[in-house]
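Only a single protein chain was left out; the remaining protein chains are all shown in position.
Naming follows writing order (A and B), and every chain is counted from residue 1.
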Amino acid sequence: MSELADLLVSLTFYGTAYGMVLYLLAVGLSVTLGLMRFVNLAHGVFAMAGGYLTVTAMSRLGVPFLAAVIAAVVIVGLAGMVLERTLCRRLYAAPILEQVLFSIGLMFVSVAIARYLFGPLAQPIALPEWLTGRLDVGIGVFPTYRVFLVGVGALLSVAIWAGIERTTFGASVRAAVDNRRMAESVGIDVNTVFTVCFGLGTALAALGGSLGADLLPIYPGYPNDYLVYFLIVVAVAGVGNVRGALAVALAFGIVDTVIRYFLPDAGRILIFLVVMAVLFRNPHGFAPKIHA
Amino acid sequence: MTSPRVLDGLVIAGLAVLPFVAPGYLDLGTRIVILILCAMSLDLLVGYCGLVTLGHAAFFGVGAYAAGIFALRASAEPLAGLLAGGAAAAIAGVLSGAVLLRSRRLTLIMLSLATVLLLQEIANKLGWLTGGADGLQGIAIGPVAGLFAFDLFGRVSYVYAATVLALAFLVFRSLVDSPFGHSLVGIRENEGRMRAIGTPVDARLGTAFVIAAAMAGVAGALQAQVAEFVALNALSVEFSSEILIMLILGGAGRRYGAFLGVPLYVVMQDYLAREDPANWYLWIGLLLLGIVFLAPGGLVAWIGAVTRRVRASRA
Partner (left out) sequence: MTLEVRAVSKQFGSLEVIRDVTMQLEEGARCALIGPNGAGKTTLINLICGRLAPTRGEIRLAGRNVTAMAEAARVKAGVGRTFQVTSLFRRLTVEENIALAVAERGGFAGRLWPERSVRARVDDRVTQILETLRLRDEGRRRVELLPYGIQRMVELAIALALEPTILLLDEPAAGVPAAEVGVIFDAINRLPASMAILLIEHDIDVVFRFARRVVVLVSGEILVEGTPAEIRDHAQVRSLYLGDLSRAESRDRG
């Protein structure tokens, strides 16, 4: 009996680590969708870019892991802001079809560039010394890397919550989500709010991509293959629902891990059916008002 | 503005005339015809209902597999196989529509992706039925209606596929010109207002969804019969994206978008596959970005704008 308990605890833990990565990947998308109503299916491109930058910095320039991740996150965040100012902004009022085509085009171009620069295979990532090995966290002994993911994810979710609920900027974001025109007339520079949020969203994606590189390998198919997973998190939580995104990401990570362990053949089929059943009951996800 | 009647007639005439004008290109022609049928069915959803979906390959694939399995296990007669493919896809449309159509925008897109991936997984796992990753092979198709056997030159294939497309086009234009079609456009333009005038929005969209699914299923069935093979990637997100791109190249919601976009895409793909195969995604990506910012209505809109300008300068 205690073996089963150990197994479930273990699966829950691994699921949580996976869920944390998904949360980082999804939360930026949820905010930009809730804020700008901009459907950006190319969100995975920023995660992939973060992963590639980290790996390149480490292997070609000898930069240590954390520094490489931070550098990648900053670079992708800035690039995201530039993209928003130049291209994305022009599509906020455009029909959803054009936004989708834009993101598909962006994905195609990025995938082509990635394949050209790095080849089609997954990038091996050499985790630093202090992340290899195992750690005793009370309820069990797990790979240090996974513990690190859970820890960073938890910290970031608190930071994001604090950022949205406790800072002036966060208040501006909430105001702009609620009622853009009112926010503008109160003097909030909504355009800058959009740009910064977009940049933060892409930076978080890059963080998820870099930190999660050992879990979700970095290769040119990344934006396509993992798209559906962070879309699931955003859709089930409800667009713009940041707190919900954490809960859904963790739930998804755990359920997916458990299903894959006990029913490896039916894995993907079952998880999609579960998601469809959930959305059948709650088409707008668990967020009260905001629509995708 | 040239009346749709005349243009519709030209489309059908064009289909009929091809074997005489370009007899060496019948295989290519058949392939284009099948893809036009698929893209036209997607137009009903994307162009007229305003529902952006990346899951249309699901219906094409279900139709293809259904027709292939039907030929292998029931009857090699192609018309019966078309019916099987269309019916199977329609059922898939009813089931997936029940889930998908309760949402819009991102959630709808995500569910459409999940549908294709789900079906791809099922097809992969049920190897004994579908051939798994190797695809469904060994399909032998009998003569159409017991009379017209497929020949080596692809003539019968082309006439068969083109006739199906022509009939489907007549159905499509009838739908689009009908009160039902007009109400779909209303739903696309302002769903809330449609509810406020008493439209049963869910039922209308559901009907359109099933019709589009059935049509895509027929296209898939044609593909299975003409190629006598079904590849697993008929059920792929990549193929869904391709059909969408073909459609918007021509222009969504503009009646002839599929007829212009598909040949253009296929010709471009053939050309680039020869000249610069490694960079296909790069060029297509740039093309998409170009369309979004420079020509959002696709070829049909562009031609319309040019003709208007020419007329204006002549007046």
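Here is the rule we go by: contacts are C-beta pairs under 8 Å (C-beta built on N, C-alpha and C of every residue); 3 or more make two chains touch, one makes a residue touch a chain.
From a predicted model like this one, the values you see are computed outputs, not experimental measurements.
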## Note on the structure
Displayed chains in contact with the omitted chain are B
#### Entry: Residue of B:185, B:264, B:286 or B:303 touching the missing chain in the full complex
B:185
### Query
Which residue, B:15, B:110, B:139 or B:175, contacts the hidden chain when the whole complex is considered?
B:175
### Query
What is the set of chain B residues that contact the non-displayed chain in the whole complex?
174-175, 177-180, 182-183, 185-186, 189-190, 192-201, 203-204, 207
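FYI, only the chains that are shown with their structure count from here on.
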### Whole-Å gap between the CA centroids of chain A and chain B
33
### Task
Spell out the part of chain A that touches chain B in their complex, as residue ranges.
33, 39, 41, 87, 90-91, 94-98, 100-102, 104-113, 115-116, 224, 227-228, 231-232, 234-235, 239, 265-266, 268-269, 272-273, 275-276, 279-280, 283-285, 291-292
### Message
Touching residues of chain B toward chain A in the complex: what are they?
### Response
46, 50, 52, 54, 98-99, 102-111, 113-115, 117-118, 121-122, 125, 237-238, 241, 244-245, 248, 252, 278-279, 281-282, 284-289, 291-293, 296
